[in-house]
Structure formats: C-alpha cells, structure tokens
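Every protein chain but one is kept in place in this view of the complex.
Then we have chain A:
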Amino acid sequence: MMTRLETELPALPETGLARREFLIATAGVGGGLVLGFLLPRVMGPQAKHGAETSTFRTESRPFVPNAFIRVDPDGLVTLTVHKVEMGQGTFTSIPMLVAEEMDIDLAKVKLEQAPADDKKYADPILGSQVTGGSTSIRGAWKPLREAGAMARILLLTAASKQWNVPLEECTTSGGMISHGKSGKTVSYGEVAGAAALLPIPQKVQLKDPQHYRLIGTPAKRLDTPSKVNGQAKFGIDAQVPNMKIATVAASPILGGKLTSVDDSKARSIKGVVQVVKLEDAVAVVADHMWAAKQGLAALDIKWDGGRNASLDIKDIVGQLQEASNNQGRAAPGVVARSVGDFRKTFEQSKHRFEATYQVPFLSQAGLEPMNCTVHVQPDRCDIWVGTQVPTLAQAGAMTLTKLPAEKIFIHNHYIGGGFGRRLDVDFINQAVAIAKQLPYPVKVVWTREEDMQHGIYRPYYYDKLSAALDDQGKPIAWSHRVTGSSVMSRWVPQMVENGLDPDAVEGARDPLYARDNLLVEYIRQEPPGIVTGWWRGVGVTHNMFMIESFIDELAHLAKQDPLAYRLSQIDHVPRAKAVLQLAADKAGWGGALPQNQGRGLSVQFAFGSYVAQVAEVEVGKDDIRVKRVVCAVDCGTVVNPDTVVAQMEGGIIFGISGALYDQITVKQGRVEQSNFDNYRVLRMNEAPVIEVHLIRNNEAPGGVGEPGTAAVAPAIANAVFAATGKRIRTLPLVPSLMQT
C-alpha cells in the first residue's frame, strides 16, 4: 500500500475508496490509463505494455488517472469541472480541491467543462449531474480531493521508481517532484507517461487540514478575467457556422395551444427566413434577432386558451386557503414529522397562538434570458446552452430526435444567472423541437417578456403555524402545515414518498424550537396552469420566512427580546447559537435607532450551514428600505473564503428583491409581469451595507449558495415589526399590507 509521507502528513485520515467504486481502471486510449467512476474493471493495453520498460524522459502518453484530471507530457494539467459555473464560484473552488491534494499551482491549470455523463459526473448528494441545491462543494469535497491525491501518489511513485529511491524521500510542490538527498527534480509532465502505467492503489490518504495551502485561503477566481473584458462565452453567445437566430411566442394564456398563424406579413420582413410552428408556440427564424423580433410582432396568431383562459391569482390563492383549512378533505395532509403529541398539548394549553403566512409565485429573472442553440443532423444533435442539468438536456433531446445519448452533444456554457431556472429544460426541448424542422443550426433566444411570462415559478405557499406556550411564553408544542405545489413530484418524482415532498417541508421538518411536541404536515395543492420549479433557497426559503417570523411573534407575545428569546431555546444547537450571538454582537443588537427604523433577526440551519442575520430597515410611507444586513455564517470547512462571503452578499441581495418587491400574478390566464419595470428587482441605490462574518472550523463543508437568501426575508419582516409594531405575514412586504 502506498502511503503519504509521514513527515509531511501525520495522523492522516484514511480514505476507503471502495465506498463508491471509485477509480476503477478501464481500457485507456492509446495506452494511457483512463479511470472513471462506477465503471467495470477492464484490463487494458497498459497491462501488456509493461510498466517498467519505458523511461519517463521518452514517454509521450498522457496521464489520465480519473475522470477529472489529465496531465500531458508537456506538463499541462487539465481539470474537468463537472459542475457548471453560474456565479457561485465552483469553477475555482472545485479545482482548488484537486490542486490542494495534487500539489499543483491553481493558476496554471486548464479548466474544461465536463460533458453530459451521469456515470462519471453525478453529484453524490443529488444522484445525477446536477448543479443545484447548494451541493457542489458538499458533494465534491471527498471524491475530488481523492482524485487529486490519487494522481499525486501515482506521479510520485513513477518518479521514485525511475530514480530508484524510496517513495518516502520524495516530495511534491508546484507540479514538481523532488528528491532532497540527491537534489533530483522532475516535472509531473515528464513522469506522466510512466505514471499512466502504474497500478491503481486501492486507498489514498488525504492531507491533514493543518497542511492545507489552498483550502481556506482566498483564491482568485479563475473565470473572472474573461468576464470583465467581454470574452466569456455564455450560452447566448454561442456562434455556429451558418446559424440563424429565432425568437419565440408561446401561448400567452398559460397552457394554451396554437390554433393558426398568418405569417404573410412576417415573411415579407427583410432578414426573416422561416416561421416554425409548434403545438403551443410559434418561432420566427431570421438572420438576426432584430428581424426575428420584428417578424414575431408581425404574425397574426390565433390561440386556443383552453381551460385557464379566465384564471386569476385570487382563484389560486383561494384554492390554497381552502386546502390549508382542510375544507372538503377527509385527511389533513401528509404527516412530514410527528414528535410527542402536538394536538393534545395544544388543546390542553391555556396559551395558544396561530398565524398564517403566504409567499408568492416568483420568477428567477436571471439576467441572461432563456436561450439555446441547436443543430439537429441525421446522425447527431449538438446543443450549445448553459444548463444546470446537462444529462436531463441530453435525455430530452434523445426523446425528440430518437438519437442515442452518445449522438447528443451538450456543449455547456457559463450561465448568466441560474437561481434554479436552468434546472429545467423546457426551453432546451423547445429549441430542439424547432431545430428539428430546420436544415441549419438555430439559436433560439427568448425575449425578456417571454422569459418572465413563460417561466417555471417558485410555488405560492400558504402556511399555517400553531403553537402552545407555557406560562413563560415559550413554545411547548409546534405545528407547521405547509400548503402548496410539489416541485419534486414533477421534477424528481422518485424522491416523493407517500405523497410527501421533502423540499416543500425542508427546514419546517426540523425547526430549532419546540422539538418535544412537533407536527409538520404537507398538503399538496397544485395551481392550475402554472408550472412550479426551483428558486434560490428552494423549500428552505419559504419555510424560514414562516418559522422565523412566527418565533418572532411568539417572542413579542412573551414580551421578550427576540434575541434572548431565541437564545434561550437553542442550547441543543451550539453552532446555531454561536452564529446568532455573533450576528447580534456585530450588528449592535439592542442599540438605539432613529424613528421608523428597526432591527430584526433570523437564525437557521439549512444546506449543511448555520446562518444568522440581523437586518436594519427604515419604513417609509410607500416603501421599505433595507439599510444594513449583518450576516454570521458557520459553513464548516471553508474552501474559498471570499466566495463564501460573496455568496452571502449575493444571496442576501437576491433575497431582498424577493422580500420587498417580487411576485408573479395571473389575470385572465396570463402572467401580469413582463419585464423589470413591473417585476422590480433590487438596484444599486437600494442595496444595503452588508457585513459577513465567518466562523471557521474543520467541520464538513456546508452549502453557501442559498442559505443567505433564505435568512434575509424573515430578518426584514421582523425588523419592520420592530420599527412599526406592525406584522406583515405575506411577501412581498409592502407597507399597505401592514395589519393592525
């Protein structure tokens, strides 16, 4: 067994690689050694070559020890990144994991986006090749360090054999191997060919955290230089020879179908090439977007609105309310969690409190509108797109083109804001359906209006919380009834067991408070016409608004300070207590504020991270302004600390838009919002001062993309209450909603 140098790595944690059938050898191309996840062992040409016959000075084959790493004989190290970069920093933090263990210089590696391949690149938490759910670092933490350690030990072994010196006397640094006693050095590239012939060890050892030189230090992001000079390529920037540009109109009434289209005027516009009809949409194909837009406007389209033609948001909310109140239902919904006896405790208690909270449908409104470039040919289909789910995109194209997976090539790109929208492939399938009708490649670009009105929206939730209180005002029984659409039933039905959508109750199922008598229920109520999906913070975002608003209301009823009230109830979660205390201290909790201003707080454990926030708001007659947010986060081991801070800052600002402004509403079957004039998002002049404080430790890394968003809405709602004495239980928080 090969071991890490003892002097370098005392008390190493050992990694059992058999756990995930990790790094099993398969036949290599051209004699190189190619290893992948979950693939059966095949003895390849490397066995016949004989490892010991060649000298590394003349060896020219590349070293490809696993699906993530390639070392070329010229020394170039290429890292394949299995996650897509959409601003969250994984194109830097994931290479950091590999580079740390491999002892290479992060700035000198070449990055490549992984192809669609669930076998090699599935996220271990999510089970397929998905970038979402704040899982990237949590999922990659162990396997990617193992991949790097594996590569390093093989390179090191190759050099020590070549020099005929003990492995323990060799060291690695900056892509070089040294033998101190003899003064010999060799580069990784020079031993790549020899390393490719070595047998794969069954175990590798990972660095002790005290020897990290990259992990935990603020690395410069690798994707950003090309993003300040216009060189970065997003999906919408794809350029393919002979490509045309198309833009689309889908039925303005949700779920409607195309009846007929008169395209005579459109066809007469210079630059318009073709009009393509789908069952529920029309596309105008042109030489450029301007002609496509003009052509679309010139179409005379007849739609069959169908059953949603008179749908109104009031109907949808009414249905949710009815479902929540259990009218006409035999069963109260699915029990997500039951501890102790909520009902009995509640009924016997002298002090009870109940409240209902509502959060609206939301658009992700990433700044890059939906777009996808496709070329369908008889023997292959190429798709240029920014997607969080390359293998789902591939599967959709397989269905539409009848081509096998290996003939469908997903060229993934940087994403101009995912926020969950690009976890769906509706726009990719639509583009493939259009491209199928065309003999040339086509880039389909949605207008902002199309993007906002044909979205996949965060569900509207209507939640009821109930608590029984002891004589001191502390909750002794707690129930949370979540009512709303089930995203998972559409998106990943195999994870919905007995009707329980785990996302809808994420965060609600394990509140920090009143854990002795707990009842959490889920009532699925699907809104007609509206397709629901993911939005930054997913189920946690809605549940944290409810829970942290509710506990604040209970603190007020108990006539206690909201901070002290919470702190007194969370002794069982010391890390939560620590972030809450830190945020409060840094924010100057309890200090005086001018009139109409207030501070509010929230604390949560979600996505594997502990986050607390204190928001300071000023309430005007027509507007609420967030002036300052102080955030404390304990996400365990920090890979790139500046990225953690940036994700908190960004998550908070995204969440403020949701808390103060955003909602998607429906009238006569149509989405009422269309662009940034009527779907207001936070701007520079409205952005608060944000302070982020990290608690550092060596716990397992937690997710950071979404917790910041989830924590801020309740902190703001609680601050509004502190400023005015008025409680708003519905998002967005507009002053007209203030209840007396």
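The working rule: a contact is a pair of C-beta atoms (placed from the backbone, for glycine too) under 8 Å apart; a residue touches a chain by one contact, two chains touch by 3 or more; residues count from 1.
The criterion applied here is as follows: contacts and distances are computed from a predicted model.
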Legend entry - Options "Isoquinoline 1-oxidoreductase subunit alpha", "L-lactate dehydrogenase complex protein LldF", "ATP synthase subunit a" or "Cytochrome c-type biogenesis protein": UniProt name of the undisplayed chain: "Isoquinoline 1-oxidoreductase subunit alpha"
Legend entry - Of A:Ala232, A:Ala405, A:Ala578 or A:Ile695, the one touching the omitted chain in the full complex: A:Ala232
Legend entry - Residue of A:Ala67, A:Leu518, A:Ala612 or A:Ile653 in touch with the missing chain, whole complex considered: A:Ile653
Inset, instruction - Based on the whole complex, identify which of A:Glu368, A:Asp424 or A:Glu526 touches the chain you can't see. - result: A:Glu368
Legend entry - Residue of A:Pro62, A:Gly133 or A:Gly417 touching the missing chain in the full complex: A:Gly417
Legend entry - Residues of chain A (touch criterion as defined above) contacting the omitted chain: 85-89, 220-221, 223-225, 227-234, 236-237, 239, 245, 270, 287-290, 293, 365-369, 414-419, 445, 447-449, 642, 646, 649-654, 675-677, 681-685, 687, 689-690
